[in-house]
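The complex appears here minus one protein chain, its other protein chains still in place.
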């Protein structure tokens, strides 16, 4: 296959990637969009396999087969709630691939030829170093993120004095070695692998000190890195497709990061380096929770019977409790009695963007019912019963009232403005932000203690019986 | 200046063009956006002047100065109502430039060298032919469009039997000569100019038979062509910037064309070749206009005094009458008596997209008051008095009722659904579509005959006195 | 989406054209640059730019369509760059004459276009 035809295939693939991403802008076209992406990838790989330089296709096919099988198995076996981990894992692999490819280039024929030919090619070397650096950070960082989200005991939140300094030194070291790669091409490999090693350590240290709930931000960022790494590799092999696809990913990662940070009202810097300032509100939990009223599933069911509109605000707890199917059943029962059911979805409810949407979609809940925060808040005054299911920070009024609190200024869903609020959680223990929630003690709030799934199921039962 | 630095400047310019266009997405940032575009152009030209191949900069600076002066004078002297013509004129010049540049390339040194060197470079030749072809059509077509919009007597709507066939032959001829340019590089110049000549004739014939009111569509299309021509020139000189800027323009032109066609509910094909089918409705004007009630400025003023919300629907007539300032005065008087004034802007009101917005903005009317068609229609039931100012087709109910009419299915502003409608125009004569308008005879409609500017001024006077 | 489809078919056709061109040029250009051929790169740039164009333009509100029209019209005068190269290089008399004419035309298009657009947009400054 002529080099130009291959490049043409790459162009087609690039277009398909873009069209595919465009498909993701609407739920109806999203599935197709994803398939376009896969198709593009297929075209690209096949075209590459037909490249004249490729010696044995069979070997490659085997390797691809192996990778595919593992990938599919992982993707099919995984629980929907474990999605973040999986993404982190895959992301790490992608970064790792970049490191290896750039390394292979330095070990390869073209490089040695260029080297002996003596013409300077600093641009390629710069790109090589870049893809190694970014790739390595992505690799180790993602794996740590994976471990944390899996809550593997091995990795606790480690942070030691002068950590920032160490990171800084490591970064400087990487930069130095990177420059050496460019300056001393003859020792390029040595410097390259040294740099990659340092970069991996750096990746570990950067991520290990970040709290579990911030992982989504980290993942999004690392995702964007892996994209940039791919772009860099593209510059090494001067390959359009890698550059384009890579920068698409880079862009998407950056945007997601920004969205999450905005929604949490924290700067990216604070997420990455600042540990959260601990709750500024002086009030002790006992004070805050002095007048908490708890209720029973039966009482809730009775309230629901006389309600016109119910708003369900799910949070991380729903994911933990796997309560989405129970929620679906409750919703259907309510709808049967023509009680309008809406869902208030906070942008950072759960542990990754759109986390709740995915879970509820999994439970066959029509996405027309999922209201974004602002819409949910604007309909709040017509809500008779708001059910807060395993959500905490995203409904914590302190964000509005207490400028000292770590979530101060984070936009929340104002369930406290609904007629009655039922909060379903196992205890009074705080959420990710680790601060007390005055909502639980509000006059119009009732606590329903228990595991989310069970509690909802009981409510449904009581509602259907009554 | 090194070739690479120049290319870098070009890249910067390209980015500025895109950022500039992005600025046009919001009125607040639009001015800046436009300036970015101008800045980008400046950078590009300066960088080019510093190119090593450039012999005498002074000569070029003079030429540029001449062009600039003429351009500025035209741009500053022009009436806002004559905007479409001017755009058409400039557009033509752009197309012409493409023809000349491609021609110059064929006459130039690089070409003759490449020719003697004997290596085939069909791609460049293809691009050359393309930019000549597209450019020539753009040039002549735009000039005709200009003449028509200027209502120069010289050009009437000419259309003769078998015109389509002639056009087809001309197109074939251009294609043929274009191929010859590629096939016989040694005679390239000959074939090239022959093709360009044919293409210009084609451009004339294509546009001359199109009705004046369809010109905006034509201009948008030609605009997109001139963009593509620039891109083609970019392929000739293998210059990124030309390619990027050109394709941006190409895209914008295509989109505008599409928008206008949709808003008129006519296919692009129908606009370009189909002459409008003449009014299908059998009813004669006399029947339609049997019960037309006409009114006086004083009566209108009285109605306005008791009105809460007034909707003004301007059309081409406002542009002809230059009535926008009168409208502004009326608006202010009404607002002083806290009567809410809104404007209903039909996407194809006037003679080019956004025509009305520009005129009203010129008259200092806050663009917050300009409602798009759908918003205007959704507020129609709270409108006490709707003033139709020199609009006709865009408020013609036949579009909804009579499937046979030429504007059947074109979305309109439903002023007939307002409590009372006052139609300001000089006579009962039809608008662009050339069909009667039953609205004028509706029970809730009153005609105020007279020139738009005068009529509105009288209403204002009566209103302020009364 | 209609726009998108437009974009895609636009690109589609471009690719078709490209396909043949490529075949012809594989020989010379391809060789020259080792990696992906120069033409393909230019083509890629074109396609990407079209995408950017469609994405940005579709976001522009009707209010600004006339300014957009004249603004993009001004941008299309970018041929000025080509004109300058044609007029300025030593390409013999004919090329020079053509080039200079092109420079004047293009400059009118560019300068006039931007000025008139600016005039229009200046009116859109928010009131009250």
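For the reader, a short list of remarks on this structure follows.
First chain written, first letter: the chains are A, B and C, and each begins at residue 1.
The working rule: a contact is a pair of C-beta atoms (placed from the backbone, for glycine too) under 8 Å apart; a residue touches a chain by one contact, two chains touch by 3 or more.
Remember, it's a predicted structure, so these values are computed and weren't measured experimentally.
Mapped onto chain C, contacts with the missing chain fall at residues 32-35, 38, 41-42, 44-45, 48-49, 51-52, 55-56.
Touch with the hidden chain on the side of chain B covers residues 2-5, 7-8, 10-12, 14-15, 18-19, 22, 29, 237-240, 244.
By the touch definition given at the top, chain A reaches the unshown chain through residues 10, 14, 17-18, 20-22, 24-28, 30-31, 33-35, 37-38, 41, 44-45, 48-49, 51, 53-57, 59-60, 63-64, 66-68, 70-72, 74-76, 78, 80, 83, 86-87, 90-91, 93-94, 96-98, 100-101, 103-105, 107-110, 119-123, 126, 219-220, 223, 226-227, 229-231, 233-256, 258-259, 262, 345, 347, 352-355, 357-358, 361-362, 364-368, 370, 372.
Operating definition for what follows: only the chains that are shown with their structure count from here on.
In this assembly, the C-alpha centroid of chain A lies 39 Å from the C-alpha centroid of chain C. One finds 46 Å separating the Cα centroids of chain A and chain B. Separating the centre of chain B from that of chain C, both taken as means of CA atoms, is a distance of 18 Å. Shared interface positions of chain C, defined as residues touching 2 or more other chains, are 22, 25, 39. Residue numbers of chain B whose C-beta contacts span two or more other chains: none are found.
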